[in-house]
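Just one protein chain is left out here, and the rest sit where they should.
Read from first to last, the chains carry the letters A, B and C; within each, the first residue is number 1.
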């Protein structure tokens, strides 16, 4: 009997008797007899101590960013996470609860989501945010689908090529059955303006990212005006840490704003679980997918929190729902909530400054190396493109041998850049780390 | 301002005004002016991320038993700790509370201590256990002092040389101002019977350990009879894991039983924090030092828990108290409580069996190696003495180079044994680990 | 125990984290690109206060670790604590998804082994772990069905069949892919109505989405026949794995006619639920559909673990690989249980549900009077208590210390109460639950006001959901909240 199961042999016998069957196997008489109780060819069960050892063995076969100095970003970022975040995530009241279907005994989860919605709105300067999507990419895809529904007959989506390539991939996966046209990113070298020029009165939405995949900060105010003039919506993809300093979707006038919330206190974890932050204007609120928490009062007039506007959701609307999303990334949204609360105004700005200053220090130092060139692209946040004298894969291999995880190889997604590496510098990279990177690159 | 402090600049100003002083420094006018506000020559403050890095650096300079195979015991043992133990210890309701002075809002701590007392009594087959001592050694020393008070004018303590050397050291430290005589362990080769023979009608207590420091299991029933016949008390030091299989203090008729509770779910942690388990017979109960929790009812007749028999304690009795103990090892007692509950009857026996079986397998294999001899001492639990062909320090150095933490060097405490190593084998050492140890020893 | 919104703890100048100095020469900021609001919507709070705030609100949650949580269809089983340590190991929690493959062989190996283990348990040929939740797994499956038919030039299939007992995600998913949803009736034994199925299946059928055991807690006795009918019409069989916890080691879905299924790692493999997520909706399929799976998938080639995307893939469904932290937990769970342990899980899950069934069915009508699987669907219709509804029973259970079961689902059963105790619940607690349900039935007749007024012991009383929806306040707004409270 497993140590997780709380029924003893004699209790089982007693229960079977109450049920009126002779043994447990009888409970499965509805299962086709010839297929019942198949052999499962699985490894032998491990005791907890053996399992822990096996897990440590597997874990130690990976080069982690605690033991390596990491300059890889490209959509997932190595930021400092205060110990308080995980300490609170480990509270089983949070992680062993589920969707707050019974609000009277789920006020903890509900209040946390309400605060998450509020904090994300504050960060983005947007009107409304939902309880989370799977990640930044799915948030973007669902945003595009929402834009199609909000603009009625328009079925053209224009996307800038500087939007994260994987996000554009997810957008195409998500919309493949919907009869829409996606354009704008055919030429990876096209500028935001080039792409925006494709927006017409058939276009539902223009999707743009700032800071973009190559690290560049864009002034999107004029773009927004242009898009809106065409009757289309503007969907802005952004980065939560950049928002500590830079132009927000709200300032720009974006209709929909999404971002990957991972930088807000969530570990890299090989790509997930992360959290997709999704926000929009008041006007689009009732078309938004996903859960929403609102405030109300209880019988005694006390403030309380509930899931609200549920008539948009699949468990009620079924095939007419705005999305099929059900389980979301609740615990990761909580992490982002705690992180954002800890940092607050001052901390968020300071983290953004640290990233900006150290990235620029690194860019200058690398730009001074013979054979390396930092691509001139305008203002950037914490990522920049370096043209390298050799294939990037060779360089990252050499860096790894020196305890460094190098940047992202752009040659597949942006072949026109040649041997180009996207380098990311965050507050986790000290001056000393940067100097070592420069030394190895130059050495 | 530190991120731990919750007062802002403007709040501080407001508060100073309410107090009626111009600045904070004024609050310290009672401190001699010439000594006020000294410079503290400390390293510069580190941000949390920097500190985490520094801690990882220091931590990685130690050879830990997760990455090394460990055969070292000698009073601190590498046992399997279920993840559930630490998961519960991390609940801040437990670790950020203090002594349950206000029982109505400390029922969690109080119930846990009550269960600890109960479980320890069950394990030891003793009548009563207190809420914990600092460790096994201090529990033993306080037990000896209790025995002196219980036997009135008797001021002689007899201790077997096979009691843990450090425990005997603590006993001497603790009693140095009390005018007692400690004897029995002058000759490290003396047997339990040799030592017991020194017990006379001046003797307050005979202290014996089983399994003893060298791993040997003793039948203490006849010893207990002999001691009691002399009007002295028997204090038995034991090991909680051994109690899963072997003779208990209760069976033996010990008056006082103590043990180091570390094997019950507490990490090695370089020697502490651990927990001293202290128990005695009903007769000695009111002489026992330390806190005690008992059950009672509240105004509504509901079951509740309170600190009780506090009139024995220092905060009430002051210089007439049974001990000065105040802060104890509460959280570690909780760890032992959770561990013991998880293991229960079946698990405790199984862990003991695993230790016994694997230790005996190891002893046989090592005994077959040329140049090595396992000392014949009678039945043993999970430690045994190996006579080595070279100084033990040389051997452990060679083992370390192969990823193995070798046994304890007995040459200082028991010089008569020659180049002797005390090897400990627990359920954490797999057959494969043991075979590797044997291979390296023999190679 | 009331705790104010976190914004009310803010005072200017506080911070909850210690950050370093930049330590590098300063670069000027681009003034025209800066935000203009001094981050007005963000609070300023010390670490002390943030920790206390979230600790306090956490205690206003019911959770598995505080009590029995028999929320039907959600599999609220115990979440082993080793899972949480496992996912936090440095080599798992702190690796970047875009690192070179040779630097993450351990993580890829774990992924590869989990793919194979899930395939073996379910009788499929290839598994992809990328989908983030069950609904995304469904989405992957229906996209794969679409791609398969189109690839074969079979472009008239624009309908997906769903039994009326299906989770809302099934029809919503089909619609997201652009399919028309056709609902199939349930027969008197709770199975798919074969006559209705035969009437509706045809050349427009892309596939059928079936949960088996279904949401009535029943194993569809005709599953073979259903599959045969759908397959003969050229359709495919989608298996919704929400109820997989009932049949681990009991039967393999791949053996009874399913072509594709998703696994809810957060349910069956207890990764855990996280207050609403994250989950993992891994998917598995027969060989003939494997080329259409989303990517990446991990393969083993010449001793090295590598990632690839299948040839005709529907594409990626999220950035990077998937919810890797959930892979680690599910892997840990399965490796510790082994084959016998998994079968024991399902045996006890089903044993426990049937024990509740036979103890409650004489008071609360059971929807379908058959041996149930891991959950049982009752009806909140108590004789002699016409004013009492399922909602009242649910709320009253809170006062007895239990999380209510799922209510008003499945929608095909009036006043439904869907109870899933899971295999980790103790007989002691189930007996207490039975006693509470009996007591509530008694109160419903003798003193129904007790039920209408419930709960009274929760952190708040019944909440006014109508007001919340009428004038939604979806972010902190002091004035709006004060206006609400002063009403």
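Heads up, the rule we're going with is that a residue touches a chain if its C-beta (ideal position, glycine included) is under 8 Å from a C-beta of that chain, and two chains touch if they have at least 3 such contacts.
Keep in mind the model is a prediction, meaning the values are calculated, not measured.
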- Item | Contact set of the excluded chain (shown chains only) | A, B, C
- Task: Just name the one of B:273, B:367 or B:391 that touches the chain not displayed here.
- Result: B:273
- Have a look at B:100, B:143 or B:184 and name the one touching the chain we're not showing. B:100
- Query: Where does chain C touch the missing chain, residue by residue?
  - Reply: 1, 9, 11, 18, 46-49, 51-52, 55-56, 59, 64-67, 78, 80-81, 336, 401, 424-428
- Message: List every residue of chain A that touches the chain not included in the displayed model.
- Response: 1-6, 8-11, 45-50, 82-84, 86-87, 92
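To be clear about the criterion, only the chains that are shown with their structure count from here on.
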- If you tally contacting C-beta pairs, which pair wins, B-C or A-C? A-C
- Message: I'd like the Å distance between the centres of chain A and chain B, where a centre is the mean of that chain's Cα atoms.
- Response: 47
- From the C-alpha centre of chain A to that of chain C, how far is it in Å? 19
- Message: Give me the residue numbers in chain C that touch at least two other chains, ranges are fine.
- Response: 13-17, 19-20, 45, 47, 51, 55, 80, 82, 84-85
- Which parts of chain A, given as residue numbers and ranges, touch two or more other chains? 48, 52, 56, 66, 80, 82, 87, 90-92, 342, 427
